[in-house]
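A single protein chain has been omitted from the complex, and every remaining protein chain is retained in its original position.
Chains: A, B and C, in written order; residue numbering restarts at 1 for each.
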Amino acid sequence: MKKLINGVESVVPDALRGIAAAHPGLRVDVENQIVFRDSGPRPGKVGLVSGGGSGHEPLHAGFVGYGMLDAACPGEIFTSPVPDQMIEATTAVDGGAGVLHIVKNYTGDVLNFQLAAELSAEEGVEVASVLVDDDVAVRDSLHTAGRRGTGATVFVEKIAGAAAESGAPLAEVARVAGTVNARSRSFGVALSACTTPAAGRPTFALGDTEVELGIGIHGEPGRARSAMRPAAELVRVAMDALHEDLPLSGDVLVMVNGMGATPLIELYVAFAEVSAYLAEKGVTAARSLVGDYVTSLDMQGFSITVCLLDDELVRLWDAPVETPALRWGR
Amino acid sequence: MKKLINGVESVVPDALRGIAAAHPGLRVDVENQIVFRDSGPRPGKVGLVSGGGSGHEPLHAGFVGYGMLDAACPGEIFTSPVPDQMIEATTAVDGGAGVLHIVKNYTGDVLNFQLAAELSAEEGVEVASVLVDDDVAVRDSLHTAGRRGTGATVFVEKIAGAAAESGAPLAEVARVAGTVNARSRSFGVALSACTTPAAGRPTFALGDTEVELGIGIHGEPGRARSAMRPAAELVRVAMDALHEDLPLSGDVLVMVNGMGATPLIELYVAFAEVSAYLAEKGVTAARSLVGDYVTSLDMQGFSITVCLLDDELVRLWDAPVETPALRWGR
Amino acid sequence: MATGFEMDTAFFAAWIEESARSVAAGKERLTDLDAAIGDADHGSNLDRGFTAVVRALAVKEPDTPAALLTVVGTTLIRKVGGASGPLYGTAFREMGRALGDLGDTAEVSPGELCAALEAGLAGVRRLGSAAEGDKTMVDALAPAVRALRRALEEGSEPREAAAAAAAAAREGAEATIPMRARRGRASYLGERSVGHEDPGAASTALILTALHTVAAR
Partner (left out) sequence: MATGFEMDTAFFAAWIEESARSVAAGKERLTDLDAAIGDADHGSNLDRGFTAVVRALAVKEPDTPAALLTVVGTTLIRKVGGASGPLYGTAFREMGRALGDLGDTAEVSPGELCAALEAGLAGVRRLGSAAEGDKTMVDALAPAVRALRRALEEGSEPREAAAAAAAAAREGAEATIPMRARRGRASYLGERSVGHEDPGAASTALILTALHTVAAR
């Protein structure tokens, strides 16, 4: 394992020092591992807090700023943050209008945010939560942990952030966040595994002509191993899975997301196929993102996330945003 | 070799179709391999054309748009484009005020742009060129091809783009572009080689505890192989090389650039060290970029580019820009 | 753990230290198990947590078993993260609470320890909604607690009872191998989770084995 790090233990605080140095619009509490907007809470604005394991950058710290998150709590690599971070973030960003927790559906994230929400409420902050669970590779049932939260998190954070910025009350911000999640689906494909600093070697071994279909964002193997195929066919597998779960129609927001070690030129190759697939179905990619947004360390691969748009969602998506990783209109 | 492509021959046109689909603000001539601003030439505005081998995305197509390039000519992977592309782009973006070619200093780029400039001039377009040669890993002398052009290209394109947008005449845009280049230096480090689709295997082999110091952006081996070290030490090697070539002082613009397969969290770890190094020297990182801007396919590694700022450069850097890969102020 | 065998605060501190030691020693194995069906962090998660616990206890050792277990649980919740942090944290906090409810004395009887472990298991079940057979730490903890209860009811010596609990935990962990995961991260793998031992069950076996080691001193 070769990584551009100083040591396995210090990756997260070291990166937080880098984020602090690179982004004057952010305030970083390196010790407690929280990234805040430098401007502090705005009275009357709903606060948005998210968090999750590190190793998915720019998620979440890269989405802190105007029109998106108020604070992000990075955990250790691929490990959900702890309640202390979330409580500290929640109380700090509350401008009196309450705080929305945006939680990806993993047992760890859910349990830790749940403890944090209870304790924050005890400190007098009104807290609502939205659970992101967009990954169609995982079969959902009452008797399982349910679907994972992956790419749709970016959509939820952006759109809920715009709603909060516009002054919407907590219930309304939570509603729109839930709507985005309900209308979004993701599917991921790995061409290689990733290596966590702690493990020091790839989390699974893929042959030279194999891919993993239906991977998550934590280096977990997917649901099935399959033969490597041209981009057009891999995209079709992913798009078929999305379309089967949530029939695509009308205008959609699409993200072709790199898992961390996929060259951008390849993501554009994939996006061309996504766009062709949608055109075939009479669906319009009205808005799109192509790049690394929700990564899995040094994994090679991609995920596709699609959200069915309506006028409200388009308006909120287009609203100004100014964060390290997403910026327009300002 | 596993790549998210449809075939070795079609990578560039496939990616161009993806760029066209993803960015409504661009107009892409897939057949001739040229990416234009959709708005076309603005009368009286100097046109900016750049280009180079593909495999460095987002460079250059990702920098086409308001406040930056008017057109980019992508060549085959790691191969400079051909004069036809450049002539077509040059004549198309000329708004009557002439066109600046931004050329990275590689024999192929220089020769092809030179032929294109001559032929464009014959068609009545006033053409000036700026040569970017910022890579201190290459010893510069009259008897060699000179230093390579790498990271500073982004600074030159942004700042010259702002000057052109403000209505500056060709000579003035060329002057400021030359100034940026003269005040910028880069140094790159590879933790792994990259694999071009045509070659199908890594361009060099690095052991598990080795790095290449002083690499370029085409998968060429660097000047020296060295033992893998913590991020802080690798950054120090790079910064010392920059500082020795061009003593750092005052306010600087810094880019910590990923080579394509380096997780963002690691780039932030590196940026923390860059920022500490500069602080030690009493230098301020007044502006910065951290991310993948000038890549080398799936190479793991980073480069650091520093530009000595003055008031004019800061003003032009801060001016609005709206491209796929760089966007602020609009 | 029959009558006459009382466990003081130092005993619980020793248990926790022994657990910390064996988690540190087993860190790689736990991470490897997690790499197979999870995200390769269970070893470092628990090691980080128990290291913090040992440091917290070194600063100021609580003076009753109940207080000690509460500190252990709270520290795990504060330092581990992931699924196992709140779950193990809750288990220890519930054990502490149970002992407190029983009178919070400086000495705990085997029966009281067993009741506390039952409370810890109930806490894990409530928080994680996992049943036995779901391929989680519950599959090691539940049979261990049952074995302990049975041994005590049958009048076993304390260290025999602890040995039975530890053995049941280890067997329970092993028995997760053929299971298909229905909770936690491994559930995403569906059928592919079959054939691997659950990392949380494996770490539970380490912690129960540590209890026996300390009881047998």
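Note that in this section a contact is a pair of C-beta atoms (placed from the backbone, for glycine too) under 8 Å apart; a residue touches a chain by one contact, two chains touch by 3 or more.
Note that the coordinates shown come from a computational prediction; the quantities given were computed from them, not determined experimentally.
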item: Touch partners, limited to displayed chains, of the chain removed from view; value: B
item: Residue in contact with the excluded chain [from B:T196, B:T262, B:S275 or B:T305]; value: B:T196
item: Touch with the omitted chain, as defined above, among B:G18, B:G75 or B:G161; value: B:G75
item: From B:P13, B:G95, B:G178 or B:P221, residue that would touch the chain that is not displayed; value: B:P221
item: Residue touching the undisplayed chain, where the options are B:P41, B:P58 or B:P83; value: B:P83
item: Contact residue for the chain not shown (choose from B:R148, B:R185, B:R236 or B:R287); value: B:R148
item: Touching residues on chain B - with respect to the absent chain; value: 53, 75-84, 106-108, 111-112, 114-115, 135, 137-139, 143-145, 148, 196, 198-199, 203-204, 216, 218-221, 223-224
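Definition applied: only the chains that are shown with their structure count from here on.
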item: Chain nearest the global centroid, as defined over all protein CA atoms shown; value: A
item: Centre distance in Å when chain A and chain B are each reduced to the mean of their C-alpha atoms; value: 29
item: Of all residues in chain B, the ones touching two or more other chains; value: none
item: In chain C, residues with contacts to at least two other chains; value: none
